[in-house]
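As you look at this complex, bear in mind that one protein chain is not there, while each of the others sits in place.
Chain IDs A, B, C and D follow the sequence of writing; residue 1 opens each chain.
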Amino acid sequence: MAGYYEGLIILVGINIIAVIGVSILTGFTRLFSFGNGGFMAIGAYTGAILSTKLHTPLVVSILGGMLVAGFIAFLLGKITLGLKGDYFLIATLGFGESVRVIIENLQSVTGGARGYSGIPYKTDLLVILVSVAVAIFIAWNLLHSKMGRNFMAIREQEIAADAIGIDTAKYKNMAFVISAMFAAWAGVLFAHYFTFIVPVMFNMVKSTEMTITVVIGGLGSLTGSIVATTLLTLLPELARAAAEYRMLAYGLAVVLIITLRPSGLMGYKEFSARGIYYWLKDRFTRKAVHSSEEASS
Amino acid sequence: MTETILKITDLQKNFGGVVATRDFSLDIEKNKIVGLIGPNGAGKTTIFNIITGIYQPSGGSVEFMGNNIVGKKPYQIALAGIARTFQNIRLFTNLSVLDNVIIASHQDCNYSIFSEMTHLGSFKKTEKAVREHAMQLLEMVGLQDITNRIAGGLPYGHQRRLEIARALAIHPKLLLLDEPAAGMNADESEDLCNFIFDLHRKFDLTIFLIEHHMDVVVKLCDSITVLNFGQTICQGTPEQVIAEPCVIEAYLGEEE
Amino acid sequence: MIWQQIVNGISVGSIYALMATGYALIYSLLGFSNWAHGDIAMVGAYLGFFFVASLHLPWWAALILALLGAGLLSVISERVAYRKIRKNNSPTMFLMIAAMGLSVALQNFVLVTIGSKFKTYPQILPVKAIEIGGVYVGLLDLISFLGAVIVIIILYYLIERTKFGLAVKAAAANMQVASLLGINVDKYISLVFLLAGSLAGLSGVFLGMKYTVYPQLGNFALKAFIASVFGGLGSVPGAIVGALFIGLMEVFVAGYVSAGLRDLFTFTLLVAVLVIRPTGLFGKDIQDKA
Amino acid sequence: MLTINQLEASYGGIRALRGVSLRVEQGEIVAVLGSNGAGKSTLLKAISAVVKPTAGEILLEGVPTPRVPYRVVEAGIVHVPEGRQIIPNLTVYENLMIGCFLRNDHQQIQKDLEMVYHYFPRLEERKKQYGGLLSGGEQQMLALGRGLMAKPKIMMLDEPSLGLAPIIVNQIFEILTTINREQGATILIVEQNAYKALSIAHRGYMMTTGLVEAEGNAQELLERENLEEIYLGQAGGNRN
Partner (left out) sequence: ACAPKADEDVIKIGYVGALSGETAVWGQAGLNGMLLTAKEINEAGGILGKKVEVVGLDGRGDPTDSVNAFRRLVTEEKVLAVIGTNFSSCNIAMAPIADELKVPLIATAASNPKVTVDENGNLHPYSFRIGFIDPFQGQVLANLASNELGAKTAGVIYDIGSDYSTGLAQYFEEQFVKNGGTVVAKVEAHSGDNDFRSQLSVIAEAKPDVIMVPWIYKDVALIANQARELGITAPMLGGDGWDSPELITMAGPAIEGSFYTSQPSFANPVTKPYYDAYMAEYDNLVPETEALFGHDGLYWIKDALERAGEVSPEALRAALENTTQFDGLMGSMAVDPATHNPAKPASVYTFTNGERVWYGDFK
């Protein structure tokens, strides 16, 4: 059974899958949402109920969770995606919190605020490795095809995207649904790892953490998001000895990164062996003169 | 054998109390270059915005190739074959020049969602074709050597060309250009004219353009419509229009 | 009882209002939601507590010092975190993310330095309430309600009627152009933060007196934030209406329906309002012209 | 009045100014011409301290100008930037009032406001509309009007005719001549429309890729045969 480090890897893996969803939504489509914790909850509870009540295999539970979350995201997207910036954000935040409240109140089905226990332990190292690999494969491919490019067009200049015939409403909703499905996927895995879930596990803090992770990784870098997830999951865990200071350090790190490296760890770039080679070469051969001032327009 | 590609009838647009467009009608024939000029705030850009579905008109109709397009979404109108550029350039600023054009070729990426997820099947072949087509377009506008530059960092003139290349990637039948020569000097404007003529010929394009540089308008257009306070005050060939007293009074000024 | 509930609602609402105007102020001027606002209020609450309980200052001196302290903290946070982001021309959402980081950092800083113990203000005002025809009105509530009203009127005047308001709005929209017009952008933005911070400090002291002082006190501000969205981001009157509305609704739902469903009501209503009015009750939206 | 010596500036690796020298006398209109990317806007930005020069000096009445934009404005130099940089969420009226942010002479301000409305009646009609909702040309008028409201010692205009109807372009050049003649305003103007600019200027400078290629009396420059050639040399030759 899962040792501590194995457990950490599993946790990192779960977070990676959820964060990939946020990366697609926020990094590539520039929609900031604080509702992904809610979708994770929907996935977790759907998966848990399927596994315990209907004794479905894990794959079925995952697909079930993703389907339900995707469907709800589709409906929610239809009504909220017309909102701009902070308004959309707060609407999704409201959704996420509403999910929590609904789960808390559906006591007979979900166990309410006290949680749902007795979920079979199924998320082991192998399951996680396969899941993460599949998730990255799919996300990478989607982002490097028509769909991903359309997302980026919306991110860069929505009016122009419309003008070249991209159905921006549809693609925004698609990004929203995909990110919800990734969140749900992570949620199902989470439920079958912890074997016990409570609604507060998926509260607003969870959602904001995911967004922060993506920003730190670089809005528009899938690999950046993955690296940031790994770092942000492991750092507080490894620094557990310094219990009290870890959240302080975490908060400060967020501020530092966003001010000192505004494009996140990776900006729009992806990690690659070639990229690292060029970066190193650049470092050692060129000393560029940088003007600190901005000139615009 | 003239065929009307765009038929605008009694178009009306109010913004609160401001009447931006008033009973505006215009027929544009296929394969023509038509100019729209008029004082600042006359409602020219508003007409473009209505044609492309960004604004809903308060009244009137717009028919494109026989179909009413009022009430259609901007993307539907673009898919129907109307492409445009913007008065304030709107590129995908942080993406490369090539990506700007490839994104606009999304209609040509007709692979399935499965193929998209796995990059198997027809994916590679389609992508290659799209890329090649984009390169062709960039070559046409003369940006073939800087395809990897970030669009936002290009000089103004290049940005305008890129915006046109991007517009062409959606295989338009009608191209709307909003002040393509703004910020260019006399010489650069002349280049632009030649370039627009080229496009017009190669793609069988109908072009509808707004411009304040009269030399450009006169050189390019088959016919010109002059707008003032949202209303047509005059219409005709360039020669006719620039000689018209009311145009001189409202728009051109005495001197030229 | 209905009157009692209305009084309860207004009292909760006026605390929300005091905070929500802080959000509205920063949003209307700088275009971002200052997520750390509540935590600055929390620090203000601690400062007030410290001055009253440890230094035994008179309450008015403590209040002023707490306001200044919170204002100063807010200015410093702008210097440290937000200014650089503005200079980088990053999207405004980055400001919000930085504010979130700041919020976590502030909470935990207090946690490691002061600890998680709850501090209770010495009873400057008796817990007693004024009874009017069977309805109990807390003395503290009365004072905070009046305070909120006064502060909000001053604010409204500042933003809408003075050169200061104009200058800051210009700076918010385009800092480079503002500086080309002779506006000392950094100075004005610091002033805004001083003001917003003091406002947070004031609400913090009220909150602290009412609900004790602890590191997570600032989380209370989420509802105030929602109220400001509800009323329309950046609109001071909107923030007030939104806050009172949410305060009243919460009280009625918790009292007559179910406390468990209270937030569900709030959020559903929020989404409903936004769907009908995408920029809140009083928000304005200047469309992007093509 | 304004003297610039051997000014250099760059963006990252791109050297936009490579040693530009220029001077503007009291009461003069000076035109700076040159093709796209020649560095004209950069020159103005360097003067208004938006861009940091890497070498050279900028002197106003013999004293180095401040290095912070708002102080440059306080010193009396106002920069009307390229591309209608108006404040979209302020009304037309508010945009104009922010133009005279540093002034306190209320009566004179009122007069100047009337003057601006007189020059651009369109702005008066739209005074309560948000700047962001104006048409492109109206925004350009607003930007100019805002510059006029500042009443600076030196006004720097970056392509004021961009996107304006020919009649307005003429009008703007007339306005500039008028304020120059009647109020003694000193103006440094950057323009694509070389003939127009030179027709109102006293002197002119011709820039190519970060250097001053030619300078002189406006009339002389206008008559110079190679005015066009300098442009052509720049605009990247392959003209069919």
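Criterion: a contact is a pair of C-beta atoms (placed from the backbone, for glycine too) under 8 Å apart; a residue touches a chain by one contact, two chains touch by 3 or more.
Nothing here was measured: the structure is a model prediction, and the numbers come from that model.
Undergrad: With touch defined as in the header, list the contact partners of the absent chain among those displayed.
TA: Looking at the entire complex, the absent chain's contacts are A, C.
Undergrad: Of the listed residues C:M42, C:L67, C:V251 or C:V273, which contacts the missing chain in the full complex?
TA: In the full complex, the listed residue that touches the missing chain is C:V251.
Undergrad: Could you please point out the chain A residues that touch the chain left off the display?
TA: 1-5, 7, 104, 112-115, 117-118, 121, 194-196, 198, 200-201, 237, 240-241, 243-244, 247
Undergrad: At which residues does chain C meet the chain that is not included here?
TA: 1, 4-5, 8-9, 11-12, 111, 115-118, 120, 123, 127-129, 131, 136, 138, 210-212, 214, 216, 219-220, 250-252, 254-256, 258-260
As a convention for this text, only the chains that are shown with their structure count from here on.
Undergrad: For chain A and chain D, which third chains touch each of them?
TA: Intersection of chain A and chain D contact lists gives B, C.
Undergrad: Sort out for me whether A-C or C-D is joined by the greater number of C-beta contact pairs.
TA: A-C
Undergrad: Averaged over CA atoms, how far is the centre of chain B from the centre of chain C? Could you give it in whole Å?
TA: Here the centre of chain C sits 47 Å away from the centre of chain B.
Undergrad: Could you give the separation in Å between the centres of chain A and chain C, each centre being the mean of its C-alpha atoms?
TA: Each chain's C-alpha centroid was found; their separation is 29 Å.
Undergrad: Spell out, as numbers or ranges, the residues of chain B touching 2 or more other chains.
TA: Chain B, residues with two or more chain partners: 45, 52, 54, 86-88, 90.
Undergrad: Would you please write down the residue numbers of chain D that are in contact with two or more other chains?
TA: Expected reply: 50, 81, 83, 85, 133.
Undergrad: Quick one: in the complex, what on chain A touches chain B?
TA: Going through chain A, the ones touching chain B are 137-138, 141-142, 144-147, 149-150, 152-153, 156-157, 159-169, 220, 268.
Undergrad: Quick check: in the complex, which residue numbers of chain C touch chain D?
TA: Per the touch definition, chain C meets chain D at residues 163, 166-167, 169-170, 173-174, 176-185, 286-289.
Undergrad: Using the touch rule from the top, collect the residues of chain D that touch chain B in their complex.
TA: 35-37, 83, 122, 126, 129, 133-138, 140-141, 159, 162-171, 192-194, 228, 231-232, 235, 239-240
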